[in-house]
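FYI, not all chains are in this one, though none of them got moved.
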Amino acid sequence: MSLPISFLSDFGLEDEFVGVVHGVLAKLAPGSRVIDIGHRFPRGNVKAAALALTRAIQYLPEGVCLAVVDPGVGTARKAIAAETTWGIFVGPDNGLLSPAVAMVGGAHKIVSIENPEAMIPSPGETFHGRDIFAPAAAVLASGEAGIDELGPDVAGEEIVPLLLPLTETKGSVIAGEAWWVDGFGNVQTNVAPEDLAGLGIGPGETLTVMVGSTIHSVPWVTSYGDVAEGETLIHVDSVGLLAIAVRGGRADEELRLSEGVAVTLAGSRSATAG
Amino acid sequence: MSLPISFLSDFGLEDEFVGVVHGVLAKLAPGSRVIDIGHRFPRGNVKAAALALTRAIQYLPEGVCLAVVDPGVGTARKAIAAETTWGIFVGPDNGLLSPAVAMVGGAHKIVSIENPEAMIPSPGETFHGRDIFAPAAAVLASGEAGIDELGPDVAGEEIVPLLLPLTETKGSVIAGEAWWVDGFGNVQTNVAPEDLAGLGIGPGETLTVMVGSTIHSVPWVTSYGDVAEGETLIHVDSVGLLAIAVRGGRADEELRLSEGVAVTLAGSRSATAG
């Protein structure tokens, strides 16, 4: 029985890199279905890809997750495999896997991939996706090797975590940030509905959204259809976080928001007060 | 027996959206092959994607077609499934499916997808591709549910059509438009060879092509090899419509054509007369 393999990278689609990894998986795990999570995440941006993987993981079939965003390839960073109740994650030890692994309940076993028998011999040290990570994912998916055969155990506290910005409640406002702008220009914040509930603010109210020194009054609605074309709205998005959108438009351009920009949310009363 | 699923969207490939839909399909219809028709159609451009689907449909394996270009997500627009002799189309009721459904002979049954048991519960109302359309496509493809179980019947005349521009014969000329520029810069018009045959014009002749106030004399040939490198030609393209191309070049740039621009075709005699 071959497990499905879900594959994420920052390789882009201009070269043959993604195709070559697919080739290695097809050769070593011919019975495994391969699902491309995405390959055009910003190059070397571990955080962006880690957040995407976290958003995606619950929708991917249980099995093996191969994730390669690896600006430290060719340095001393470890290659790891982490076993969870969802399945096994394979990738570089740079924080990329950490939030998704946490999302599915944490790892009960982590190994450092060091067994040369599970690797493809290569003239160079630059394409670990092809030479180390893909073969490891394939033998795990095909059942040809167990995680124990890949290398020695690593303690969870030795693994590189991903430091994600937390929201902060300051009096009657929540200080958060834009942490993802999707391709449609919708801006997801790191603020959860529970954060606002803590201030007694809920759906149906008009929020005060502060970006830099600009203040916007934005209704918290359930869906795009609740506002008119061209109007800004705030809503709980498909991941469960508060997101700012413009019906039929781009919120990133309208509110001058990009990833990492600070966003402060408050009820309308506190805005009047402030 | 699991049916293949052909999947089209405007999600782009920068995010994990396409991958998440693949994940849902793999979970709910593990035996179905998934074919990506394309995901980089202009965002929210229902017409462009509908034309692409119409061009593609006869080459796709019979089964389920999942198409999501859905600028009205979160509004009152219906989610529909349409049964045809080709198979079942699933997508938003905004005209996206209409021309392809017509191309394969029309729908003999259409339902409004409303059964919550066929959906994935979600915190938000923005990702119907993942939460409504993909699960519906998957259960239809796997045979786990019939179209009747998705929701109530909808009459064909209640479905949103796609209004496509028709050509018009004005005396000895055909008034059409550029309705697709492919990635190579080839410009497909909405003019069929039969339209010109009605004027007694056929292959081998030199056509007069009018774009704005500029007149071009262009030979109607069978293939690129019939003209010299760098020359403009008109030919019946792989879809069966008259298309303007430049051998080894880009017709869109050469003739300043883009989607929606009016193009008038006539024989060479009428041009001399005019």
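As written, the chain order gives the labels A and B, with residue 1 at the start of each chain.
As a convention for this text, a residue touches a chain if its C-beta (ideal position, glycine included) is under 8 Å from a C-beta of that chain, and two chains touch if they have at least 3 such contacts.
If you're wondering where the values come from, they're calculated on a predicted model, not measured in any experiment.
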{"item": "Assembly size in copies, with 2 chains present", "value": "3"}
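Rule of thumb we're sticking to: only the chains that are shown with their structure count from here on.
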{"item": "Angle (degrees, nearest 5) of the CA superposition of chain A onto chain B", "value": "120"}
{"item": "Chain A and chain B, separation of their C-alpha mean positions in angstrom", "value": "32"}
{"item": "Complex contacts: residues of chain B adjacent to chain A", "value": "11-20, 22-24, 26-27, 30, 43-44, 71-76, 122-127, 130-131"}
{"item": "Chain A residues touching chain B - in the complex, by the definition given at the top", "value": "4, 6, 8, 13, 33, 35-41, 52-53, 55-56, 59-61, 182-184, 186, 222-226, 235-240, 243, 245, 248"}
